[in-house]
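Single-structure report; data block below.
A single protein chain has been removed from this complex, and every other one stays in its place.
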Amino acid sequence: MTGFDLIVVGAGPAGIAAACRAAETGAKVLVLDNNPSAGGQIWRNDVPPKWAAWLSHVEFRGGCAVIDDSLLAHGVPIVLATGARELYLPFPGWTLPGVTGAGGLQALVKSGFDVRGKRAVLAGTGPLLLAVASLLRKRGASVTCIAEQAPRPALLRFAAAMWQYPSKLAQGIELGASLLGVPFFPGTWVQEAFGRKRVERVRLNGFEQDCDLLAVGYGLVPNTELAQLLGCTLQDGFVTVDSMQKTWREGVWAAGELTGIGGVERSLVEGEIAGLAAIGELSEARKLFSRRAAWHRFAARLGTAFELRPELRALSRPDTIVCRCEDIRYEDLTRWASAREAKLQTRCGMGLCQGRICGAANQVLFGWQDTSVRPPASAARVSDLMES
Amino acid sequence: MTIYLDGRTLTVERGATVAAAMLNAGVSVFRESVSGEPRAPLCGMGVCYECMVTIDGERELSCQTLCQEGMRISTR
Partner (left out) sequence: MSAAPDVAIVGGGIVGAACALECSRAGLSVEVYEQSIVGGGATASGMGHVVVMDDSEAQFALTHYSSSLWRELAADLPAAAEYLPCGTLWVAADDEEMAEVHRKQAFYQARGVNVEVLDARQVAKAEPHLRPGFAGGLLVPGDCVVYPPVVAQWLLDQAGVTIHHQQVRALADVPAGIVVNAMGAKSARLSPGIPVAPRKGHLVITDRHPGFVRHQLIELGYLKSAHSASGDSVAFNVQPRKTGQVLIGSSRQYGAEHKEIDREILTRMLRRAAEYMPGIGALTAIRTWTGFRASTPDKLPLIGPWHGREWLATGHEGLGISTSLGTGRLLADLITGRTPPIPAEPYLPARCRP
């Protein structure tokens, strides 16, 4: 890891932008990602040419999980761009094979899952549902419906503000065209999934639908584990940064969904600023502040429009599994007052994923904050912890 | 490319992950949960561990592993 001017963790839009802008100035950049190839979730196997060209000037190491704070020992500036995962809210049947995240299904399709002829129901919230529906259609699936939990008035207000973001408006029109004929139900959410060995049918509020695939995502949760292990400060679940995307931890910058949820353009501009700032190109970075401000405003509109409705907290039945690693059920959790207490008394969040899935759900269901992160940031070989 | 899944021979496209290849082969159960429930990929991005299988003798996330010629995959 020595011999580099900058280390970027995460090769999604924010990480790629940080790496490329730093590389343009002649800096030697190393990019690490736990996925086998660059692109992150949104550009999986599909990095736009503008960025792909510069990416060839940086060293990319895929399949490389960063599990602790040993990166700091190299004294090289670090940009964290570890992105986000999806928020999943438990409902009866959500553990059935064939039920995936919305972004989860998108990732599987982009990594080679052939969905031709399959009937898919998309549910949850946010523009991602439309993007995934469009992808599924292009790949030959039949999207039987899109269920958006946000109420129609909130969606209309959001759409009415889109004229301020011409690129988003254009994307929206293109998406809309690709989804002509697909039933779209606002104010609608999944209540239960049925099936013997895999999902066969889904009940939404008001109607039932047969399906082969049910993809449900309730928005995004930042992957802050590594930032926490490195000693960055968090506020409201996101990494705190200054105007240069610098965290409270010396030598560490953060960009993209780590600092807030708001789409690819927001991640890109934050990544550019972080990459430039981390190698000392502050005046170049400053030129991007106004563009960032615009995308931060867009992010705020997104957050308001797609706020989660309270009914989603009441989808579980007593026997609904909440922690999928340890098969801990809703009824096992109701006695306890905090994430840690529930964990110690029931094993909720003690499994392989270490609460990456149920932790965020329990924050919505019970209001529990779990800020305890210990190495490894993700499961690792014991031998990986033996290297000091 | 050719890979082997629980004794079956599969032809897969280069660049596909093991999870995608398994789904394409009609596998719906990737693992059994601790209480014996059938499970399959949820997140598709290496977070949930529902897609863990044995690849060439090691427990791996199938959604984060690209298919390689001759790979042996077992769902146990």
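Letters are used for the chains, namely A and B, taken in the order the chains are written, and counting of residues starts over at 1 for each.
Just so we're on the same page, a residue touches a chain if its C-beta (ideal position, glycine included) is under 8 Å from a C-beta of that chain, and two chains touch if they have at least 3 such contacts.
Just so it is clear, the model here is predicted, and its values are computed rather than measured.
K.L.:
With the missing chain put back, one of A:L135, A:L234 or A:L352 would touch it. Which one?
P.N.:
Result: among the candidates, A:L352 touches the missing chain.
K.L.:
Which residue, A:T25, A:S70, A:S178 or A:T240, contacts the hidden chain when the whole complex is considered?
P.N.:
In the full complex, the listed residue that touches the missing chain is A:S70.
K.L.:
Across the whole complex, list the residues on subunit A that are touched by the chain not included here.
P.N.:
Interface residues of subunit A facing the absent chain: 68, 70, 337-338, 340-341, 344-347, 350-352, 354, 374-376, 379-388.
As a convention for this text, only the chains that are shown with their structure count from here on.
K.L.:
Would you pull the subunit B residues touching subunit A in the complex into a rising list?
P.N.:
It is residues 12-13, 15-17, 19-21, 23-24, 28-30, 33-35, 37-50, 52, 63-66 of subunit B that touch subunit A.
K.L.:
Under the definition above, what is the set of subunit A residues touching subunit B in their complex?
P.N.:
Those residues of subunit A that touch subunit B are 34-37, 41, 45, 63, 85-86, 88, 95-101, 103-108, 111-114, 197-198, 223, 321, 324-327, 351-353, 356-357, 378-379.
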